[in-house]
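Of the protein chains in this complex, one is absent; all others appear in place.
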């Protein structure tokens, strides 16, 4: 999320009752995901495992629950509960004020674009030229759609991230991380019917130019999909993963979170991608491995009865 | 389904041309699923396998195609075709009269609740306080939604049960079991975009307080989901299953019908749950087994080529 105008760090510190360590006089331009941050951004971190990555990321301001050495030109905002501080910032700078019009007054559409009946366009939605948005599509606040994009019926762009803070005091329960991010669909993308693309928690979920996806595909929050990818029906990708250019995912493939699939990789139908995969190769299985390995494995399994017979003979002859 | 007012058993018997055995003077308060019935309820049964369970359930009145001994304070309604009798009862006491308004006059919403454009709320829908129902959501007749519930766009609550009576006379075909049940969403539940939650056939499909589900999740009829569960995207649960509290189902997990997953169980992505699983454990595979067993199995499979080589050596040396 980018703030409408840069916000003085002192104002944010007052809002979240934080102690500033480092540059007091700066202003923050927005708040963002750790794998998407830029100079001027806030990030927040509450787990020691991610302290270093956060402090040494491109982010200028780190909301954190411990004091650490601050690099030159940065500042820490120290609070007990960074997660709660984050919620306060979102409530203050991007409060939930949904448009109750079918097409918000602040939504903009380019020339030649067709918006069909029962479409909902939220606040500050921007749609390029020569797009077709089919009936019963929902596009939520702050999402942007490039030129020549086609979105089939029933699809939802910019639903909330599925991201919760687990509270382990009994009973175990979940507190929502309010999403203030957005979805960006680049030019020449085509999205099938009944798909769901979640907004970023604080960052962006991006679908690269020329990518085509079939029906009932799910794309999680903050996932970055490259250019000219092809996703068959019922593919699901969890949050904050990176799918590089020209990747092909066949039907019902599942992809786990925060991993990378390299350029041009092809994943066979129904595979489950559990960890990062190099570009160029073909993969199969759940968990997915190189397709030729999986194929060999299937052949080996078929040989077990033969092994059993030979072992019987071997034992009886000895 | 609960009748608007208790219905004399004699009235029902006349409607379905049944012979009453047992208490003639009683009145039925509703009709329900065998795993959800209460005192005063009707159930129906046409398969000998389920005669005993039905007669000795909490139900007071059993529509059945054979005469059996009746326990004290109960009654049998004997007909040739209990399934057809059921259809007559539903047509009489809950006839299909859909509201043709976007929001039915009989729908009620609590304070602070936001109903966004292109939402459909059917007859007798009740929504609590401080909920957000996003655009293009459909909530069908008699469903109830608790406080602080969030339902993302495109989701359907209360679609008909997928439940048919198979007719084996040629050609094999299917006759619909008309649904008269409902969906109950408890407080603090959050449901993603593009989900579908079927109503009970006669009973309730319940989502317990605090449960969160991601996009494109399917929940079958009469399934009872506990509190504070977490379901990732594209999970599917068939009918009449019980998912206890704090269960986690990761992406694309499938769960079969009429089984139980115990409290706190965690099912890895893409697993298929074919039979009941004990609480507390982690499971993986299709069919799902304890995750550590599945992990070992994958290691054993990788050893087959080595076994093959050793067997070759063993044979050539003997």
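As written, the chain order gives the labels A and B, with residue 1 at the start of each chain.
Here, contacts are C-beta pairs under 8 Å (C-beta built on N, C-alpha and C of every residue); 3 or more make two chains touch, one makes a residue touch a chain.
For clarity, every value in this text was computed on a predicted model and none was experimentally measured.
Only one residue from B:211, B:234 or B:268 touches the chain missing from this view: B:234. Check B:216, B:249 or B:269 against the missing chain and you find that the one touching it is B:216. One of A:98, A:135 or A:281 touches the chain omitted from the figure, and that residue is A:135. Interface residues of chain B facing the missing partner chain: 96, 98, 100-102, 118, 120, 136, 138, 140, 154-156, 159-160, 162, 164, 171-174, 176, 194-196, 198, 216, 218, 220, 234, 236, 238, 252, 254, 256, 270, 272, 274, 286, 297, 300-301, 303-304, 307, 310-311, 314, 317-318.
Although one chain is not drawn, its touching partners on chain A can still be listed: residues 114, 116-118, 132, 134-136, 150, 152-154, 188, 190, 192-194, 210, 212, 214-216, 227-228, 230, 232-234, 245-246, 251-252, 264, 269-270, 301-302, 304-305, 307-308, 311, 314-315, 318.
The rule we apply is simple: only the chains that are shown with their structure count from here on.
A turn of 120° superposes the CA atoms of chain A on those of chain B, with the angle given to the nearest 5.
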